[in-house]
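Missing here: one protein chain of the complex. Every other protein chain is in place.
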Amino acid sequence: MPAATIKSRPIYPGLSLDGKARRHLIAAEGEGALAVLDVFADQPDAVARATLLYTPGGSAAQEHGAKLSALDFDGLHLMPTQPTLLTRLGVILQTATMGTRIYVAGVEGFIGKVIASAQTHGVDPQSVRAEHRGSLARRVQCVHCKGMTENVTATPFVCSHCGLNLFVRDHFSRRLGAFQGVCVDAEAPGELPAREELYL
Amino acid sequence: MTIQFKQETFRDDFTFSNSPEAIRRFPFPFDRDEYMYAVNIEQHMPGPAKSAFEFPIDIDEHYVAEMQDRALVLKEDPLRCQSLPHMITAEWDLLELLMESMAKNYPEHFTLTKDGDRWRWVNRPLGIDQSFTFGDVSTLPYPPMEYVTRQCQGDFCLLDQRLDNLWMDSGIVTTQADWSLDFDIGMNFMEWHAPVPLAHDLGVFERALKFLLNLQQGRPVRRLNWTMTINPRLDTSPENYHKWGKDRTTVTPENVGDKVHLRVELQALWRLPRSNAIVFSIRAYMIKMEELVTVPKWGRRLHRVLRGLKPELVEYKGLSRYHGMTVDWLSRHDDGAPTSPGFFPD
(Lines give C-alpha, C1' and ligand atoms only; values in the text may rest on other atoms or scores of the structure.)
Protein backbone atom coordinates (compact mmCIF):
# COMPACT_ATOMS: atom_id res chain seq x y z
CA MET A 1 0.00 0.00 0.00
CA PRO A 2 1.37 3.43 -0.89
CA ALA A 3 2.61 5.49 2.00
CA ALA A 4 0.21 8.24 3.02
CA THR A 5 2.74 11.00 2.69
CA ILE A 6 0.77 13.08 0.20
CA LYS A 7 -1.75 15.17 2.05
CA SER A 8 -4.16 15.36 -0.87
CA ARG A 9 -4.10 11.65 -1.48
CA PRO A 10 -6.85 9.65 0.19
CA ILE A 11 -5.84 7.00 2.67
CA TYR A 12 -7.35 3.62 1.81
CA PRO A 13 -7.73 1.82 5.12
CA GLY A 14 -8.77 -1.41 3.43
CA LEU A 15 -12.04 -3.26 3.15
CA SER A 16 -13.90 -4.24 6.27
CA LEU A 17 -17.43 -5.53 6.53
CA ASP A 18 -20.09 -3.11 7.71
CA GLY A 19 -22.12 -5.52 9.81
CA LYS A 20 -25.02 -3.09 10.04
CA ALA A 21 -25.45 -2.44 6.34
CA ARG A 22 -28.71 -3.71 4.83
CA ARG A 23 -27.10 -4.10 1.44
CA HIS A 24 -23.49 -4.38 0.30
CA LEU A 25 -22.54 -2.95 -3.09
CA ILE A 26 -19.04 -3.95 -4.13
CA ALA A 27 -17.02 -2.79 -7.14
CA ALA A 28 -13.74 -4.56 -7.77
CA GLU A 29 -11.08 -4.62 -10.44
CA GLY A 30 -8.20 -7.01 -11.12
CA GLU A 31 -6.36 -7.92 -7.93
CA GLY A 32 -9.08 -6.18 -5.94
CA ALA A 33 -10.87 -9.55 -6.16
CA LEU A 34 -8.50 -10.83 -3.48
CA ALA A 35 -9.55 -8.09 -1.08
CA VAL A 36 -13.20 -8.97 -1.71
CA LEU A 37 -12.47 -12.64 -1.06
CA ASP A 38 -10.62 -11.78 2.15
CA VAL A 39 -13.63 -9.99 3.54
CA PHE A 40 -16.62 -11.85 2.11
CA ALA A 41 -15.42 -15.44 1.60
CA ASP A 42 -16.64 -16.67 5.00
CA GLN A 43 -19.59 -14.28 5.37
CA PRO A 44 -22.51 -16.06 3.70
CA ASP A 45 -25.09 -13.78 5.33
CA ALA A 46 -23.39 -10.72 3.93
CA VAL A 47 -22.90 -12.32 0.51
CA ALA A 48 -26.63 -13.06 0.40
CA ARG A 49 -27.26 -9.30 0.70
CA ALA A 50 -24.47 -8.22 -1.62
CA THR A 51 -24.16 -7.14 -5.22
CA LEU A 52 -20.72 -7.51 -6.76
CA LEU A 53 -19.45 -5.85 -9.92
CA TYR A 54 -16.13 -7.18 -11.11
CA THR A 55 -13.88 -6.56 -14.07
CA PRO A 56 -10.68 -8.57 -14.46
CA GLY A 57 -8.52 -5.65 -15.53
CA GLY A 58 -4.91 -6.61 -16.01
CA SER A 59 -5.12 -9.91 -14.14
CA ALA A 60 -7.67 -11.92 -16.13
CA ALA A 61 -5.39 -14.89 -16.33
CA GLN A 62 -5.66 -15.45 -12.61
CA GLU A 63 -9.30 -16.50 -12.82
CA HIS A 64 -10.38 -14.36 -9.86
CA GLY A 65 -13.77 -14.10 -11.51
CA ALA A 66 -14.38 -17.83 -11.10
CA LYS A 67 -13.55 -17.71 -7.40
CA LEU A 68 -15.89 -14.79 -6.91
CA SER A 69 -18.66 -16.55 -8.84
CA ALA A 70 -18.37 -19.50 -6.49
CA LEU A 71 -19.40 -17.32 -3.53
CA ASP A 72 -23.04 -17.04 -4.62
CA PHE A 73 -23.46 -13.27 -4.38
CA ASP A 74 -27.07 -12.13 -4.48
CA GLY A 75 -26.13 -10.14 -7.57
CA LEU A 76 -23.03 -10.72 -9.65
CA HIS A 77 -22.00 -8.66 -12.65
CA LEU A 78 -18.84 -9.79 -14.41
CA MET A 79 -18.01 -6.91 -16.72
CA PRO A 80 -15.50 -6.87 -19.56
CA THR A 81 -13.98 -3.43 -18.87
CA GLN A 82 -13.87 -0.62 -16.35
CA PRO A 83 -16.17 1.65 -18.42
CA THR A 84 -18.85 -1.04 -18.72
CA LEU A 85 -18.58 -1.74 -14.99
CA LEU A 86 -18.97 1.95 -14.19
CA THR A 87 -22.03 2.22 -16.43
CA ARG A 88 -23.64 -0.73 -14.67
CA LEU A 89 -22.71 0.72 -11.28
CA GLY A 90 -24.41 3.98 -12.17
CA VAL A 91 -27.63 2.14 -12.99
CA ILE A 92 -27.58 0.29 -9.66
CA LEU A 93 -26.81 3.47 -7.69
CA GLN A 94 -29.84 5.16 -9.27
CA THR A 95 -32.25 3.01 -7.28
CA ALA A 96 -30.08 2.13 -4.26
CA THR A 97 -31.34 3.07 -0.81
CA MET A 98 -29.77 4.26 2.42
CA GLY A 99 -28.33 1.39 4.38
CA THR A 100 -26.36 0.31 1.32
CA ARG A 101 -22.62 0.26 2.04
CA ILE A 102 -20.35 0.76 -0.93
CA TYR A 103 -16.98 -0.99 -1.21
CA VAL A 104 -14.28 -0.64 -3.86
CA ALA A 105 -11.03 -2.55 -4.40
CA GLY A 106 -8.45 -2.36 -7.15
CA VAL A 107 -5.98 0.07 -8.68
CA GLU A 108 -6.09 3.69 -7.62
CA GLY A 109 -7.58 5.09 -10.81
CA PHE A 110 -10.47 2.63 -10.50
CA ILE A 111 -11.05 3.51 -6.85
CA GLY A 112 -11.20 7.16 -7.83
CA LYS A 113 -13.75 6.56 -10.56
CA VAL A 114 -16.03 4.45 -8.35
CA ILE A 115 -15.93 7.00 -5.52
CA ALA A 116 -16.67 9.81 -7.96
CA SER A 117 -19.64 7.86 -9.35
CA ALA A 118 -20.98 7.26 -5.84
CA GLN A 119 -20.55 10.94 -5.06
CA THR A 120 -22.73 11.94 -7.99
CA HIS A 121 -25.46 9.89 -6.31
CA GLY A 122 -25.07 11.76 -3.04
CA VAL A 123 -22.69 9.37 -1.26
CA ASP A 124 -19.98 11.08 0.75
CA PRO A 125 -16.54 9.80 -0.33
CA GLN A 126 -15.67 9.15 3.30
CA SER A 127 -18.44 6.55 3.54
CA VAL A 128 -17.01 4.42 0.74
CA ARG A 129 -14.73 1.64 2.03
CA ALA A 130 -11.74 1.32 -0.29
CA GLU A 131 -8.70 -0.91 -0.65
CA HIS A 132 -5.82 -0.42 -3.06
CA ARG A 133 -4.74 -3.68 -4.70
CA GLY A 134 -2.57 -4.32 -7.71
CA SER A 135 -0.31 -2.01 -9.64
CA LEU A 136 0.91 1.30 -8.21
CA ALA A 137 0.52 2.79 -11.69
CA ARG A 138 -0.97 6.23 -11.57
CA ARG A 139 -3.74 7.85 -13.51
CA VAL A 140 -2.45 11.30 -14.40
CA GLN A 141 -4.21 14.35 -15.72
CA CYS A 142 -2.19 16.72 -17.87
CA VAL A 143 -2.81 20.14 -16.31
CA HIS A 144 -2.26 21.79 -19.71
CA CYS A 145 -4.59 19.90 -22.08
CA LYS A 146 -6.64 18.13 -19.31
CA GLY A 147 -6.12 14.77 -21.02
CA MET A 148 -5.97 11.65 -18.82
CA THR A 149 -3.16 9.17 -19.21
CA GLU A 150 -3.79 5.79 -17.58
CA ASN A 151 -1.22 3.44 -16.07
CA VAL A 152 1.66 5.87 -15.72
CA THR A 153 4.56 4.06 -14.09
CA ALA A 154 7.41 6.54 -14.56
CA THR A 155 8.13 10.23 -14.32
CA PRO A 156 8.64 12.19 -16.48
CA PHE A 157 6.42 10.80 -19.21
CA VAL A 158 4.92 12.05 -22.45
CA CYS A 159 1.28 13.18 -22.29
CA SER A 160 -0.69 10.76 -24.46
CA HIS A 161 -2.82 13.66 -25.71
CA CYS A 162 -0.76 16.83 -26.24
CA GLY A 163 2.73 15.33 -26.25
CA LEU A 164 4.24 17.59 -23.57
CA ASN A 165 6.84 16.08 -21.25
CA LEU A 166 5.16 15.83 -17.84
CA PHE A 167 6.40 15.13 -14.35
CA VAL A 168 3.96 13.59 -11.91
CA ARG A 169 3.28 15.96 -9.07
CA ASP A 170 2.40 14.38 -5.72
CA HIS A 171 -0.99 16.06 -5.74
CA PHE A 172 -4.12 13.95 -6.08
CA SER A 173 -7.66 14.96 -7.04
CA ARG A 174 -10.37 12.70 -5.67
CA ARG A 175 -12.89 14.21 -8.08
CA LEU A 176 -10.74 13.24 -11.05
CA GLY A 177 -9.24 10.15 -9.44
CA ALA A 178 -5.92 11.34 -10.81
CA PHE A 179 -2.54 12.84 -10.04
CA GLN A 180 -1.42 16.09 -11.63
CA GLY A 181 0.99 16.09 -14.57
CA VAL A 182 2.96 19.32 -15.14
CA CYS A 183 5.31 20.23 -17.98
CA VAL A 184 8.82 19.36 -16.83
CA ASP A 185 10.85 21.31 -19.39
CA ALA A 186 8.87 24.53 -19.70
CA GLU A 187 11.82 26.59 -18.48
CA ALA A 188 14.38 24.80 -20.65
CA PRO A 189 12.69 22.94 -23.53
CA GLY A 190 14.22 19.54 -24.17
CA GLU A 191 16.14 19.46 -20.88
CA LEU A 192 14.68 16.38 -19.20
CA PRO A 193 15.56 14.83 -15.86
CA ALA A 194 16.35 11.11 -15.86
CA ARG A 195 13.26 8.94 -16.15
CA GLU A 196 12.43 7.09 -12.94
CA GLU A 197 10.16 4.04 -12.70
CA LEU A 198 8.49 5.02 -9.43
CA TYR A 199 4.99 3.61 -9.72
CA LEU A 200 5.30 -0.05 -10.64
CA MET B 1 -11.91 60.32 -4.54
CA THR B 2 -12.06 59.29 -8.18
CA ILE B 3 -9.54 56.65 -9.20
CA GLN B 4 -7.72 57.23 -12.51
CA PHE B 5 -7.86 53.79 -14.11
CA LYS B 6 -4.82 52.91 -16.20
CA GLN B 7 -4.72 51.31 -19.61
CA GLU B 8 -2.11 48.58 -19.42
CA THR B 9 -1.45 44.92 -20.15
CA PHE B 10 -0.42 41.85 -18.14
CA ARG B 11 0.76 39.83 -21.15
CA ASP B 12 2.60 40.24 -24.47
CA ASP B 13 4.05 43.78 -24.21
CA PHE B 14 3.56 43.97 -20.40
CA THR B 15 2.84 47.67 -20.04
CA PHE B 16 1.70 47.28 -16.40
CA SER B 17 3.34 49.58 -13.88
CA ASN B 18 2.55 51.21 -10.55
CA SER B 19 2.08 54.95 -10.10
CA PRO B 20 3.97 56.53 -7.18
CA GLU B 21 0.72 56.47 -5.19
CA ALA B 22 0.23 52.77 -5.96
CA ILE B 23 3.77 52.05 -4.77
CA ARG B 24 3.11 53.83 -1.45
CA ARG B 25 -0.04 51.73 -0.88
CA PHE B 26 1.52 48.42 -1.92
CA PRO B 27 0.76 45.73 0.72
CA PHE B 28 4.36 44.86 1.54
CA PRO B 29 4.16 41.51 3.34
CA PHE B 30 7.23 41.44 5.58
CA ASP B 31 7.07 43.06 8.99
CA ARG B 32 10.60 41.94 9.88
CA ASP B 33 13.83 41.02 8.09
CA GLU B 34 13.08 37.31 7.82
CA TYR B 35 10.25 35.07 6.67
CA MET B 36 8.76 31.87 8.00
CA TYR B 37 5.30 30.35 7.77
CA ALA B 38 2.92 31.31 10.48
CA VAL B 39 -0.83 31.39 10.96
CA ASN B 40 -0.61 35.11 10.27
CA ILE B 41 -4.36 35.62 10.33
CA GLU B 42 -5.76 38.91 11.64
CA GLN B 43 -9.16 40.60 11.71
CA HIS B 44 -9.96 42.19 8.33
CA MET B 45 -10.58 45.58 9.93
CA PRO B 46 -10.37 48.84 8.01
CA GLY B 47 -6.71 49.87 7.76
CA PRO B 48 -5.09 53.29 7.25
CA ALA B 49 -6.70 55.64 4.71
CA LYS B 50 -5.51 55.04 1.13
CA SER B 51 -3.90 51.70 2.08
CA ALA B 52 -4.90 48.43 0.42
CA PHE B 53 -6.68 47.61 3.70
CA GLU B 54 -8.80 50.75 3.87
CA PHE B 55 -11.92 48.95 2.60
CA PRO B 56 -13.01 45.28 2.69
CA ILE B 57 -12.76 45.08 -1.12
CA ASP B 58 -9.92 47.13 -2.59
CA ILE B 59 -10.36 48.68 -6.03
CA ASP B 60 -7.28 50.41 -7.46
CA GLU B 61 -5.84 52.01 -10.60
CA HIS B 62 -5.38 48.58 -12.24
CA TYR B 63 -9.10 47.69 -12.00
CA VAL B 64 -10.19 48.12 -15.62
CA ALA B 65 -7.08 46.50 -17.08
CA GLU B 66 -7.34 43.53 -14.70
CA MET B 67 -10.97 42.96 -15.65
CA GLN B 68 -10.00 43.00 -19.33
CA ASP B 69 -7.25 40.45 -18.63
CA ARG B 70 -9.73 38.22 -16.74
CA ALA B 71 -12.11 38.29 -19.70
CA LEU B 72 -9.27 37.17 -21.98
CA VAL B 73 -8.35 34.28 -19.67
CA LEU B 74 -11.96 33.08 -19.44
CA LYS B 75 -12.36 33.28 -23.19
CA GLU B 76 -9.38 30.97 -23.68
CA ASP B 77 -10.14 28.60 -20.78
CA PRO B 78 -13.68 28.45 -19.36
CA LEU B 79 -12.56 25.91 -16.72
CA ARG B 80 -11.08 28.78 -14.70
CA CYS B 81 -14.58 29.46 -13.40
CA GLN B 82 -16.44 26.47 -11.97
CA SER B 83 -19.13 25.90 -9.38
CA LEU B 84 -20.70 22.72 -8.07
CA PRO B 85 -24.52 22.91 -8.11
CA HIS B 86 -25.00 23.02 -4.33
CA MET B 87 -23.07 26.31 -4.15
CA ILE B 88 -25.69 28.50 -5.82
CA THR B 89 -26.83 30.12 -2.56
CA ALA B 90 -23.21 30.94 -1.74
CA GLU B 91 -22.85 32.53 -5.19
CA TRP B 92 -25.69 34.93 -4.42
CA ASP B 93 -24.17 35.67 -1.01
CA LEU B 94 -20.91 36.59 -2.75
CA LEU B 95 -22.65 38.81 -5.26
CA GLU B 96 -24.30 40.70 -2.42
CA LEU B 97 -21.08 41.05 -0.43
CA LEU B 98 -19.08 42.42 -3.36
CA MET B 99 -21.73 44.73 -4.79
CA GLU B 100 -22.57 46.21 -1.39
CA SER B 101 -18.95 46.75 -0.48
CA MET B 102 -17.96 48.29 -3.83
CA ALA B 103 -21.01 50.57 -3.94
CA LYS B 104 -20.54 51.72 -0.36
CA ASN B 105 -16.85 52.51 -0.58
CA TYR B 106 -16.54 53.70 -4.18
CA PRO B 107 -19.87 55.48 -4.77
CA GLU B 108 -18.45 57.55 -7.61
CA HIS B 109 -17.77 54.36 -9.57
CA PHE B 110 -20.45 51.85 -8.48
CA THR B 111 -24.10 52.16 -7.46
CA LEU B 112 -26.42 49.48 -6.09
CA THR B 113 -30.12 50.20 -5.59
CA LYS B 114 -32.56 47.69 -4.16
CA ASP B 115 -36.31 47.44 -4.23
CA GLY B 116 -36.97 44.19 -2.40
CA ASP B 117 -35.44 41.50 -4.61
CA ARG B 118 -35.28 43.78 -7.62
CA TRP B 119 -31.76 45.19 -7.78
CA ARG B 120 -30.03 47.60 -10.13
CA TRP B 121 -26.24 47.60 -10.44
CA VAL B 122 -24.34 50.39 -12.15
CA ASN B 123 -20.62 49.95 -12.85
CA ARG B 124 -19.35 53.14 -14.47
CA PRO B 125 -15.72 52.16 -15.16
CA LEU B 126 -16.89 49.13 -17.16
CA GLY B 127 -20.00 50.80 -18.58
CA ILE B 128 -22.53 48.35 -17.10
CA ASP B 129 -26.09 49.09 -16.00
CA GLN B 130 -27.89 45.87 -15.03
CA SER B 131 -31.30 45.38 -13.47
CA PHE B 132 -31.94 41.90 -12.11
CA THR B 133 -33.85 39.88 -9.54
CA PHE B 134 -31.76 38.73 -6.58
CA GLY B 135 -32.04 34.93 -6.40
CA ASP B 136 -33.13 34.47 -10.03
CA VAL B 137 -30.21 33.33 -12.18
CA SER B 138 -32.16 33.85 -15.39
CA THR B 139 -32.03 37.63 -14.91
CA LEU B 140 -28.22 37.87 -15.20
CA PRO B 141 -26.05 37.22 -18.26
CA TYR B 142 -23.75 34.91 -16.21
CA PRO B 143 -24.24 32.84 -13.05
CA PRO B 144 -24.03 35.16 -10.01
CA MET B 145 -20.44 34.40 -8.96
CA GLU B 146 -19.08 34.77 -12.48
CA TYR B 147 -21.16 37.88 -13.08
CA VAL B 148 -19.88 39.80 -10.08
CA THR B 149 -16.29 38.56 -10.19
CA ARG B 150 -15.88 39.61 -13.81
CA GLN B 151 -16.27 43.03 -12.21
CA CYS B 152 -14.13 42.67 -9.09
CA GLN B 153 -10.36 42.42 -8.74
CA GLY B 154 -9.04 39.23 -7.17
CA ASP B 155 -9.70 35.51 -7.40
CA PHE B 156 -12.54 34.09 -5.35
CA CYS B 157 -13.21 30.62 -3.98
CA LEU B 158 -16.36 29.55 -2.18
CA LEU B 159 -15.81 27.00 0.56
CA ASP B 160 -18.64 24.76 1.74
CA GLN B 161 -18.45 23.74 5.40
CA ARG B 162 -19.34 20.16 6.28
CA LEU B 163 -17.94 17.23 8.24
CA ASP B 164 -15.64 19.57 10.19
CA ASN B 165 -13.80 20.62 7.06
CA LEU B 166 -13.93 23.26 4.34
CA TRP B 167 -14.48 22.13 0.73
CA MET B 168 -13.47 24.20 -2.26
CA ASP B 169 -16.62 23.61 -4.27
CA SER B 170 -16.72 26.79 -6.32
CA GLY B 171 -14.37 29.45 -7.62
CA ILE B 172 -13.08 31.83 -10.26
CA VAL B 173 -9.31 31.76 -10.52
CA THR B 174 -7.52 33.68 -13.25
CA THR B 175 -4.67 35.42 -11.41
CA GLN B 176 -3.26 32.51 -9.50
CA ALA B 177 0.22 31.71 -8.34
CA ASP B 178 0.56 28.31 -9.97
CA TRP B 179 -2.42 26.34 -8.69
CA SER B 180 -5.29 24.91 -10.68
CA LEU B 181 -8.93 25.41 -9.66
CA ASP B 182 -9.95 22.74 -12.16
CA PHE B 183 -7.71 20.23 -10.40
CA ASP B 184 -8.41 21.37 -6.83
CA ILE B 185 -12.19 21.87 -7.03
CA GLY B 186 -13.96 19.53 -4.61
CA MET B 187 -10.90 19.21 -2.36
CA ASN B 188 -10.95 19.90 1.35
CA PHE B 189 -8.70 22.36 3.17
CA MET B 190 -5.93 19.85 3.89
CA GLU B 191 -6.00 18.44 0.38
CA TRP B 192 -5.66 21.67 -1.56
CA HIS B 193 -2.78 22.77 0.65
CA ALA B 194 -1.01 19.44 0.08
CA PRO B 195 1.77 20.74 -2.20
CA VAL B 196 2.90 23.40 0.29
CA PRO B 197 6.18 22.30 1.93
CA LEU B 198 7.14 22.66 5.61
CA ALA B 199 3.88 24.15 6.83
CA HIS B 200 2.12 20.80 7.36
CA ASP B 201 4.80 19.67 9.74
CA LEU B 202 4.48 22.90 11.68
CA GLY B 203 0.77 22.20 12.18
CA VAL B 204 -0.06 25.47 10.45
CA PHE B 205 -2.99 24.10 8.47
CA GLU B 206 -4.59 22.21 11.37
CA ARG B 207 -4.62 25.41 13.41
CA ALA B 208 -5.83 27.53 10.52
CA LEU B 209 -8.66 25.11 9.72
CA LYS B 210 -9.82 24.98 13.33
CA PHE B 211 -9.86 28.76 13.37
CA LEU B 212 -11.75 29.09 10.09
CA LEU B 213 -14.43 26.54 10.97
CA ASN B 214 -15.56 29.01 13.64
CA LEU B 215 -15.21 32.08 11.44
CA GLN B 216 -18.07 34.38 12.34
CA GLN B 217 -20.44 36.35 10.24
CA GLY B 218 -19.49 40.03 10.40
CA ARG B 219 -15.91 39.28 11.46
CA PRO B 220 -13.84 38.70 8.31
CA VAL B 221 -10.14 37.91 8.57
CA ARG B 222 -7.15 38.39 6.30
CA ARG B 223 -3.58 37.30 5.79
CA LEU B 224 -0.80 38.10 3.34
CA ASN B 225 1.02 35.56 1.23
CA TRP B 226 3.73 36.20 -1.34
CA THR B 227 5.76 34.83 -4.19
CA MET B 228 7.68 36.29 -7.13
CA THR B 229 6.75 36.53 -10.80
CA ILE B 230 8.80 37.29 -13.89
CA ASN B 231 7.12 40.04 -15.89
CA PRO B 232 3.87 41.47 -14.55
CA ARG B 233 1.88 38.44 -15.62
CA LEU B 234 -1.35 37.95 -13.65
CA ASP B 235 -2.19 34.59 -15.19
CA THR B 236 0.64 32.41 -13.89
CA SER B 237 -1.54 29.33 -13.99
CA PRO B 238 -0.23 25.77 -14.18
CA GLU B 239 -2.49 25.39 -17.23
CA ASN B 240 -0.28 27.85 -19.12
CA TYR B 241 3.01 27.09 -17.38
CA HIS B 242 4.44 25.58 -20.56
CA LYS B 243 3.96 29.02 -22.12
CA TRP B 244 5.16 31.33 -19.33
CA GLY B 245 7.73 29.06 -17.64
CA LYS B 246 10.50 30.15 -19.97
CA ASP B 247 10.10 33.75 -18.75
CA ARG B 248 12.10 32.60 -15.74
CA THR B 249 15.12 32.01 -17.96
CA THR B 250 15.09 35.55 -19.32
CA VAL B 251 16.32 37.21 -16.13
CA THR B 252 19.82 38.72 -16.37
CA PRO B 253 21.74 40.84 -13.84
CA GLU B 254 20.93 43.85 -16.04
CA ASN B 255 17.14 43.39 -16.18
CA VAL B 256 16.35 42.18 -12.64
CA GLY B 257 14.94 45.58 -11.66
CA ASP B 258 12.47 45.57 -14.52
CA LYS B 259 11.56 41.88 -14.86
CA VAL B 260 11.45 40.52 -11.33
CA HIS B 261 8.24 41.31 -9.45
CA LEU B 262 7.26 40.74 -5.87
CA ARG B 263 3.75 39.29 -5.97
CA VAL B 264 1.67 39.68 -2.84
CA GLU B 265 -1.66 38.05 -2.20
CA LEU B 266 -4.05 39.78 0.13
CA GLN B 267 -6.20 36.84 1.18
CA ALA B 268 -9.44 37.55 3.01
CA LEU B 269 -12.16 35.27 4.33
CA TRP B 270 -15.77 36.06 5.13
CA ARG B 271 -18.54 33.89 6.55
CA LEU B 272 -21.47 34.17 4.17
CA PRO B 273 -24.92 34.62 5.69
CA ARG B 274 -27.44 32.50 3.74
CA SER B 275 -25.23 29.59 2.77
CA ASN B 276 -22.93 29.32 5.82
CA ALA B 277 -20.14 29.01 3.22
CA ILE B 278 -16.89 30.94 3.45
CA VAL B 279 -15.60 33.13 0.67
CA PHE B 280 -11.83 33.06 0.26
CA SER B 281 -10.61 36.00 -1.79
CA ILE B 282 -7.09 36.14 -3.18
CA ARG B 283 -6.14 39.56 -4.47
CA ALA B 284 -2.78 39.77 -6.24
CA TYR B 285 -0.61 42.89 -6.16
CA MET B 286 2.61 43.11 -8.18
CA ILE B 287 5.57 45.47 -7.92
CA LYS B 288 8.82 45.38 -9.91
CA MET B 289 12.13 45.58 -8.04
CA GLU B 290 12.89 49.05 -9.42
CA GLU B 291 9.61 50.34 -8.03
CA LEU B 292 10.02 48.52 -4.73
CA VAL B 293 13.42 50.01 -3.90
CA THR B 294 11.97 53.51 -4.16
CA VAL B 295 10.90 52.71 -0.59
CA PRO B 296 14.35 52.27 1.02
CA LYS B 297 13.04 50.22 3.95
CA TRP B 298 11.47 47.69 1.60
CA GLY B 299 14.61 47.39 -0.52
CA ARG B 300 16.72 46.60 2.54
CA ARG B 301 14.19 44.23 4.01
CA LEU B 302 13.39 42.24 0.87
CA HIS B 303 17.12 41.73 0.33
CA ARG B 304 17.47 40.25 3.81
CA VAL B 305 14.33 38.10 3.52
CA LEU B 306 15.35 36.59 0.18
CA ARG B 307 18.95 36.05 1.29
CA GLY B 308 17.78 34.00 4.28
CA LEU B 309 14.99 32.06 2.56
CA LYS B 310 15.02 28.30 3.16
CA PRO B 311 15.95 26.24 0.07
CA GLU B 312 12.62 24.33 0.13
CA LEU B 313 10.76 27.60 -0.16
CA VAL B 314 13.03 28.91 -2.93
CA GLU B 315 12.16 25.75 -4.85
CA TYR B 316 8.44 25.70 -4.01
CA LYS B 317 7.96 29.34 -4.95
CA GLY B 318 9.74 28.69 -8.25
CA LEU B 319 12.55 31.21 -7.61
CA SER B 320 15.50 28.88 -8.21
CA ARG B 321 16.63 30.30 -11.55
CA TYR B 322 16.74 33.94 -10.52
CA HIS B 323 16.94 33.94 -6.73
CA GLY B 324 20.68 34.56 -6.65
CA MET B 325 20.60 37.35 -9.24
CA THR B 326 17.77 39.07 -7.41
CA VAL B 327 19.57 38.90 -4.06
CA ASP B 328 22.68 40.39 -5.72
CA TRP B 329 20.68 43.17 -7.34
CA LEU B 330 18.90 44.01 -4.09
CA SER B 331 22.17 44.01 -2.15
CA ARG B 332 23.02 47.27 -3.89
CA HIS B 333 19.99 48.75 -2.16
CA ASP B 334 20.82 47.46 1.31
CA ASP B 335 23.32 49.60 3.23
CA GLY B 336 22.94 47.42 6.31
CA ALA B 337 21.01 50.06 8.22
CA PRO B 338 18.44 48.77 10.68
CA THR B 339 14.82 48.62 9.52
CA SER B 340 11.85 49.75 11.55
CA PRO B 341 9.30 47.17 12.69
CA GLY B 342 6.06 46.78 10.75
CA PHE B 343 5.02 46.73 7.10
CA PHE B 344 4.59 50.36 6.24
CA PRO B 345 7.17 52.70 4.64
CA ASP B 346 9.07 54.98 7.04
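Lettered A and B in written order, each chain numbered from 1.
The rule is simple: a residue touches a chain if its C-beta (ideal position, glycine included) is under 8 Å from a C-beta of that chain, and two chains touch if they have at least 3 such contacts.
Criterion: contacts and distances are computed from a predicted model.
Novice: UniProt name of the unshown chain, from "Transport permease protein", "Septum site-determining protein MinD", "Aminomethyltransferase" or "Ferredoxin--NADP(+) reductase"?
Specialist: From the choices "Transport permease protein", "Septum site-determining protein MinD", "Aminomethyltransferase" or "Ferredoxin--NADP(+) reductase", the unshown chain carries the UniProt name "Ferredoxin--NADP(+) reductase".
Novice: Give the labels of the shown chains that the missing chain contacts, considering the complete complex.
Specialist: Within the full complex, the chain left out of view touches A, B.
Novice: Return the single residue from B:32, B:124, B:210 or B:310 that touches the missing chain.
Specialist: B:210
Novice: Thinking of the whole complex, not just what is shown, which of B:253, B:273 or B:342 touches the missing chain?
Specialist: Considering the complete complex, B:273 is the one touching the chain left out.
Novice: Which residue, A:124, A:170 or A:196, contacts the hidden chain when the whole complex is considered?
Specialist: Here the residue in touch with the unshown chain is A:124.
Novice: Would you write out the residues of subunit B that touch the absent chain, in ascending order?
Specialist: 84-87, 89, 116, 160-163, 210, 213-214, 216-219, 273-276
Novice: For the chain that got dropped from the picture, name the residues of subunit A it touches.
Specialist: Listed in rising order, the touching residues are 18, 20-23, 93, 96-101, 121-124, 126-127.
To be clear about the criterion, only the chains that are shown with their structure count from here on.
Novice: Could you state the distance in Å from the CA-based centre of subunit A to that of subunit B?
Specialist: 36
Novice: In their complex, what parts of subunit B are in touch with subunit A?
Specialist: Per the stated touch rule, the residues are 79, 163, 180, 182-187, 190-195, 200, 238-246, 248-249, 321.
Novice: Flag every residue of subunit A that touches subunit B in the complex, lowest number first.
Specialist: 6-9, 124, 126, 141, 143-144, 146, 164, 169-176, 180, 182-183, 186-189
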